[in-house]
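Of the protein chains in this complex, one is absent; all others appear in place.
Read from first to last, the chains carry the letters A, B and C; within each, the first residue is number 1.
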Amino acid sequence: MDFSSDNSVGAAPAILEALSAASTGSATSYGGDALSERVRQRFCDLFEREVAVLLLPTGTAANGLALAQFTPSYGAILCHETSHAHTSECAAPEFFTGGAKLIQLKGAGGKLTGRHIAAAVKAYGDHRPHTAPLAALTLTQASELGTVYAPGDLAETCAAARDAGLKVHMDGARFANAMATLRCTPAEATWRAGVDALTFGATKNGAIAAEALIFFDPADAKDVAFRQKRAGHLWSKHRFLAAQMDAYLDDDLWLALAARANRTAQRLADGLARLPGVRLPYPTQANEVFAELPAHLADALQSAGALFYPWEEDLSGDGCTLYRFVASFETCDSEVDEAIAVLTKAARPNMEQTPAHV
Amino acid sequence: MDFSSDNSVGAAPAILEALSAASTGSATSYGGDALSERVRQRFCDLFEREVAVLLLPTGTAANGLALAQFTPSYGAILCHETSHAHTSECAAPEFFTGGAKLIQLKGAGGKLTGRHIAAAVKAYGDHRPHTAPLAALTLTQASELGTVYAPGDLAETCAAARDAGLKVHMDGARFANAMATLRCTPAEATWRAGVDALTFGATKNGAIAAEALIFFDPADAKDVAFRQKRAGHLWSKHRFLAAQMDAYLDDDLWLALAARANRTAQRLADGLARLPGVRLPYPTQANEVFAELPAHLADALQSAGALFYPWEEDLSGDGCTLYRFVASFETCDSEVDEAIAVLTKAARPNMEQTPAHV
Amino acid sequence: MDFSSDNSVGAAPAILEALSAASTGSATSYGGDALSERVRQRFCDLFEREVAVLLLPTGTAANGLALAQFTPSYGAILCHETSHAHTSECAAPEFFTGGAKLIQLKGAGGKLTGRHIAAAVKAYGDHRPHTAPLAALTLTQASELGTVYAPGDLAETCAAARDAGLKVHMDGARFANAMATLRCTPAEATWRAGVDALTFGATKNGAIAAEALIFFDPADAKDVAFRQKRAGHLWSKHRFLAAQMDAYLDDDLWLALAARANRTAQRLADGLARLPGVRLPYPTQANEVFAELPAHLADALQSAGALFYPWEEDLSGDGCTLYRFVASFETCDSEVDEAIAVLTKAARPNMEQTPAHV
Partner (left out) sequence: MDFSSDNSVGAAPAILEALSAASTGSATSYGGDALSERVRQRFCDLFEREVAVLLLPTGTAANGLALAQFTPSYGAILCHETSHAHTSECAAPEFFTGGAKLIQLKGAGGKLTGRHIAAAVKAYGDHRPHTAPLAALTLTQASELGTVYAPGDLAETCAAARDAGLKVHMDGARFANAMATLRCTPAEATWRAGVDALTFGATKNGAIAAEALIFFDPADAKDVAFRQKRAGHLWSKHRFLAAQMDAYLDDDLWLALAARANRTAQRLADGLARLPGVRLPYPTQANEVFAELPAHLADALQSAGALFYPWEEDLSGDGCTLYRFVASFETCDSEVDEAIAVLTKAARPNMEQTPAHV
């Protein structure tokens, strides 16, 4: 019962096989090989337009490089206060940009609406050169709270950013999970809605270490290779990044793996929602479930050996802690069922007493 | 009627005279001169302990260097969301630190309490190395909203910072104005309350361009000269910074100038407070007055040629805009009286109608 | 006949197999897994002391992080003018350190002696804070010109650095090739000779993307995890870096692969040295051969389809260009023999004429 993270599993077999297959023979280093070009072309096809592609081993690198392309060292970036780039990358955006400023915004369910952006831009003001000029917005899809931007909402948010002259970056560490939920094309979920660059994640969803940074306007990628190189992110044996991504895109493996994780998460969410005293503050729209559990339930589940992390203490002011449960492409229905069984049993005394109390 | 800023006035005559006096003869460059040493000694006396002193032309430089001493490039800094270092220095802390992160906090009246700090530290969490480690807190005294930390309150805030392992920097661009209000010693208002470094401002209060960065523990200043030099902030003819500060400290000129500005600000605050429809959301504790004015009053005052800046639209939700009025050491009572007269006249129609309406 | 680079080959089968084997089951992310700990322990054993280990995908990252630990942002680093960190990493050391300065030194055969270091330190001077303080020296083993530091020579160089207060970093992208040549232990070739940190390369010698950054004094690694994380170099599925390194160290695979490449390079060097008009300016001590070829020989070899890069025009002033030939762990004797055959045939007209001319 490992719901700790989608990082604790290994890689999809097809991706491991692709690494071995790619190893044969000589290939131009640093991305000049045929497989790297093939992956670039696949992304052009997937997104229905010419795009620039960088293959990178981590989302932190992809997010940092994207923001560095969009933001001068003296600029500022709008982000959600829960965004991974702000909370969990040890000031990587500040590092890659050379010292830009992150403005931390609030927004329900981990998302930012057009209204949030417009209000933030107005509150920020523009007293140049005293204010660091706003240059970019970074969004997360699926969000850190397991929610997903619908294309219409996303378009509204991006439009507000565009009105303020901001470029829009989307951190898609779980983009596959979002796409498995959305009924639209990758193009509609990104550039057609106003996204300028996307971190297209694979690591959490089956790769060993691979993310694609996609610039929807190749002009935005100008000189990014210098930044990539000096950050130590240009692989010499680049084929081994390309091979992972090639297998990941093959036959829509990326969507299949994500759909599986999403279904497992939904099964868990449904089970949790039926338990007394358990509350799910956000809809489960990807592969993460957030649930407020009373202490005795959390304890019981931990005692049974389940792995999951506390997210926030006492979110609703009733003493319950908010926990995060993540389903990976390998998480099994049986793990979910076992967890729900443990919780149901632990909740039973309450269930029996509850009628009397109510 | 120039209430626009304490930056729009010239310098105090004594400081200009000191520049001329210091110009005679040969002196060791880069701070090795006798006058520079004399100023350092004066700060040791003023603060009743051995301190390290850097003389700098701007507060932005002083704030940035202080924060760079306290915060590694991968660290994080707590600040008030209205702090000058965050809002008005074009990401200077991010630049001087080499990419540290600023965490923006809310707090009434431009101030942060111990409770604010403790809550912020808890919310920030500590998932190293994913979270950038919290390293410093920067406070502003007098605050950006014209309020002043009493030593007891300050001590509480600093204690909370210390509990979290943070160094405390105080941006004292208007430290003199705060001290002219507080009934305590400079030592009590700083290191005895837990402050580790102080930007001791002079520019807004009579110098041409001079701020002292004071490290209360000289060990905290280790190697800061390298940072100062590479930022272009080590003056070759250092005596000309020292001369300004020497004159500023002489006979407590700094306190006299600040007290004068504070009195003028208080006169303005008192006059504004008596006007119908005008609200002062923060107490006037230094040389800045914040007042919400209905549009017709603001218009009348502007039409009369007064200079003052809007600060925030519709703070209280009644359509009034919040304006900032700053008194400098040169602002005259007559300017204040003229402004109040203009406003009183403009308010009169209202005053006559008001009884009927109430 | 691919002598272009040791980056153009794939990975060693044992390393690919290790990736697949490591993929099974759940593992703590970000390096908290058992395999990562096992690799750390193996490095302690290999170097006969407690060491701190970072696993990274590129040498540029390892070099940059090592230098950032040793050099403040306002410091300076001594390097050979041909060092990869200076010439081929797009200012990565400047990036990772936050703006340190690289001082470029000359030294025969790509190496720096104790005398070079002492002279450079003296010439650099020490006019603090005007001079950026010298903080580190970076050496390359095997060097960029295919030569190897003997432990005695290395100790002399390191001693001169230590005398000047410098930490010593060794870029060992081809450390295995050096060790396959040297008759000493890894400890003798590094920390016993005065090296503080080593980039222990695997990528060029059989991995897909893996380098170990070894700090011989674990205290030198303090807080490096923050730098690693913010640079996007902390892998979530860290086991996949560990697996590569584990297989690489297993049964001394690293030495076996390097020895093979070295032997192939030596075979090529011997063949080239026998050709008339060909000069090898540096001894072939690792897996790179540098040879000055007259144009007709270079042309003949290229026409036959061999891949190799020009390194420097007219090094010796006789119109010959210096070329670099690299043997990888996969390069075959037959490739070497074919190249020598092509060159011998192309050189024959000269050979026949030579006697008459001499």
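We take it that a residue touches a chain if its C-beta (ideal position, glycine included) is under 8 Å from a C-beta of that chain, and two chains touch if they have at least 3 such contacts.
Bear in mind the structure is a predicted one, so any value in this text is a computation, not a measurement.
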item	value
Neighbouring shown chains of the undisplayed chain, as defined at the top	A, B, C
Candidate in contact with the missing chain, chosen from B:53, B:92, B:189 or B:253	B:92
Which residue of A:192, A:230 or A:260 touches the chain not shown here	A:230
Full-complex contact with the absent chain, from B:230, B:279 or B:296	B:230
Touching the absent chain when the full complex is considered, from A:130, A:274 or A:345	A:130
Interface with the unshown chain - residue positions in chain A	30, 72-75, 98-99, 128-130, 132-133, 223, 225-230, 234
On chain C, residues whose C-beta touches the chain left out of the figure	73-76, 86-91, 94-95, 97-104, 125, 127, 129-132
Touching residues (missing chain, whole complex) on chain B	2, 5, 7-11, 13, 16, 19-20, 22-30, 56-62, 64, 89-92, 94-96, 203-204, 208-209, 226, 229-237, 239-241
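Please note the rule applied: only the chains that are shown with their structure count from here on.
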item	value
Chain located farthest away, centre of chain C as origin (C-alpha)	B
Rounded Å distance between chain A and chain B, as computed from the means of their C-alpha atoms	41
CA centroid of chain B to CA centroid of chain C, Å	53
Centre-to-centre distance between chain C and chain A (centres being mean Cα positions), rounded to whole Å	36
Per-residue multi-chain contacts in chain C, two or more chains	30, 226, 229-230, 234
